[in-house]
Every structure is written in C-alpha cells, then in structure tokens.
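Following this message is one structure expressed as structure tokens.
The complex appears here minus one protein chain, its other protein chains still in place.
Coming up: subunit A.
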Amino acid sequence: MSAFSAVKILHAHPSLAVRSSAAESSSNKPKPSFPSSPSSPFNSTNPSSSSSSLSSSPLRGNRRRPILAVSSDVVSKKQQQRPPLVATPAVTREESLELYEDMILGRTFEDMCAQMYYRGKMFGFVHLYNGQEAVSTGFIKLLSRADSVVSTYRDHVHALSKGVPARAVMAELFGKATGCCRGQGGSMHMFSAEHNLLGGFAFIGEGIPVATGAAFTSKYRYEVLKESNPNGLDVTLAFFGDGTCNNGQFFECLNMAQLWKLPIVFVVENNLWAIGMSHLRSTSDPEIWKKGPAFGMPGVHVDGMDVLKVREVAKEAIERARRGEGPTLVECETYRFRGHSLADPDELRKPDEKAHYATRDPITALKKYILEHNLASESELKTIEKKIDDEIEEAVEFADSSPHPPRSQLLENVFADPKGFGIGPDGKYRCEDPKFTQGTAQV
C-alpha cells in the first residue's frame, strides 16, 4: 500500500492551522480562505472529510516543511470559519498582482474570442475557458520556461499563461500567417516550441501520453545523457478534464509515470461536465483523486475556483516532481461558465448550479482577497484590467490586419526535412530532382 495518504488534509479548524503554521519556522502561510459555499452540487459522500483527523504519515515527518494541504470547500463537511483578517497573506503583493493579471488576461481573451466568433472572424470549434482560470494561473505561473505544458482543445488560456503572446494566439484563431502555428493548427492545436507548450490535442486523453513522454525525456536527459540542471528535473504538466479520467490512456500513463517515477503532474480540471454528460452519470467512482493512490502516487483534491489554494498544491506537486519523487494526481474542482464550445447550447446544466459557481468566480474571489489583505488598491487593479483590455484590443487589430497564409504554405511542413521527401543518394533533396513527382496537387 502506498505510503502516501490519499488526500493530504489540513486541520479542520483554521485557528489550529494558524497556530501550527506559526510554530513552523520555515514557513508561515496559513490557509487562505474565501467565503465558504453554502451548498454543494457535489452530493456524493466524501471520505476525505472523515479522514480529516488523519495525522501525517511517518514518512512525511522527515520533511522540512509539512505539506500544507488544502481541502475543498465543497468536499469538507465542516463549515470553515473565516480566519482573522490580520493573518499574513499567502502571497506577496507582486505575486498576487501577477496572478490577478494572468487571470484577467485569460478571461478577457476568452470573452473577446466569443465576440469574434459571433462576428465570423473565428470559426470551427472554439472551446472557452471562462471560470477555470484559477487552475491555469495557479499551476502555470509556477513553471519556468524549460518546463512543459500539454493541454487539450481548451488550450487558449494555457497558452497565454505559459507566455505565448496574446496577439500570436489571436492571430492563430483567426487563421492568419502570424499565428503561433502560422494558422495551421487552429483553436485546438496551439503549439509553441519556444514556450514549451506541446499542444493542443483534440482527442481527449491524447495529450496525457505525450506529456508523460516529455517528462520521460526530462528524466532521460538527466540520467542517460547526464545533462545537469541546477533547478532539478524539468517538470511537465498535463491538463485534462473529468471525462478523460475514464479513458484507457489515462490509466496507462498513471501506471507508467509512477513506475518510472517521471517528473509529471497530472492536473484534472474537473468541471463536472463532458459536453452534456455529467461526471456523475458517467463515472462509477466520481472521486478522481482516488485513482492516484490506486497506482501508488498521491492524489489530491483541491478547490479549483480558488487560485491560492491551487497554487499551494501546485507548488508542492511541482517540487516533488522536480526532486525526482515522481508524479502526482491533482483533481481541481472547477467549472466552466460557458458551454462546452461556442456551438453548445448548454441546455443540460441547471441554472442554480451555474448560479452557485458564478458566486465562486475565481477572479472576484482573488480581487476580494487582495483588497481585504491590502495588497493593492482598487485603482491598481483597475489599471491592470485596462492594460489587459488594451492588450486584447491590440491583439485583435493585429490579427485582423495580418495576412492569410500564402498558397505555398499548403504543402509546407509535412515533414521536418524541409522539402519532405528525403535525401537522395547524391546528397541532394529528392524533390529537387527534376524527374521527381510530388503528386498532383496543383498549388
């Protein structure tokens, strides 16, 4: 049986949390708390709350800094008391503004996408991320450029958080030659070698083995190629949804990642719905975090509408991976405010569920937190919002004024060897041989 407990739980009483964390010399970060939710749409009984009295396992006692676990507001049955407002905030001012700006960027960008779609500038499948920004920001802002991110079709905000410029993503969505993939990928296939964003995959579950492979490379480079890395192993994050957790590839990769102790974090964005299929209707055991310990890795459940809680868990999981301790499965309970895609009428989700999650909007919550803890003033936040608005406007103008891909681009990049058909015995590209035919496409 795994030495890791299934869920790492903070003590149920925040006052205890403050005392115990004050006792630690190495860190004093009490659990941040947002207004607790009155009701939960997530009705299954939850053993994590009953295990809240579990003490740390002996192995964890060796650690310099005990794991600061976070339990979801929804998961724990006990109402959490608001901690005293004089408690030290969990983030510095700079960090909080960075998080705020990133989430505002994601939200504004996605809203602009919806506008552009209805104006006909964007087409095909567009899947928007509104409401889930805390997960992307909470995780990706902790990464360095050398770390990798693999995502699904709901990948615009992952691209933005990882550092791909908004104008490049917008131009890609418009299908212009200045897009991050020169218009060849589209909404669902964002790639950026420079920022180590490895896609953008349309098939759910497809990104998980690819992410596992990127983590494998990180370990291979260290162990076989003997490349040194002062920061530890480069980490890969795989983002995917609740529906993916029933897919075979997910389980295959949980097994192999733990078997080979790969530096990967599996991040489940459980927004409770896979198009119109509710997670509860499709999954025999809806608690996804439990699938981690079944394979021998820790499984953590976190409130994905709270960026600070997500960041706390993410920090731990990423550090674990960097140290070579292997993978972690993190289930973030989150929600998408819009439909599955812009073509989805979104009729099956109940209005009161949507209303409940609207009150837990991660951006509103962070704003409240910043103001309550006097990390910044209202006007500073407004300045950030205005700056992002301008950036997105500029991105749209850039995308609008960019050229469409030239006709010759159709046949390019099928292969990495530049003209695609290999090198002949005389050392020259075969397609340059005048007798060589390239098929019949007349371009």
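Keep in mind that, in the parts below, contacts are C-beta pairs under 8 Å (C-beta built on N, C-alpha and C of every residue); 3 or more make two chains touch, one makes a residue touch a chain; residues count from 1.
Assume contacts and distances are computed from a predicted model.
Chosen from "Cytochrome c oxidase subunit", "3-dehydrosphinganine reductase", "Protein YIPF" or "Pyruvate dehydrogenase E1 component subunit beta", the protein name that UniProt gives for the omitted chain reads "Pyruvate dehydrogenase E1 component subunit beta".
Of the candidate positions A:Thr108, A:Thr152, A:Ser192 or A:Thr328, contact with the hidden chain is made by A:Ser192. The chain omitted from view is touched by exactly one of A:Cys253, A:Val268, A:Ile288 or A:Ala399, namely A:Cys253. Although one chain is not displayed, subunit A still touches it through residues 148, 150, 181-185, 189, 191-194, 198-203, 206, 208-218, 220-221, 223-225, 236, 248-249, 252-253, 255-256, 259, 412-417, 421-427, 430, 435-437, 440.
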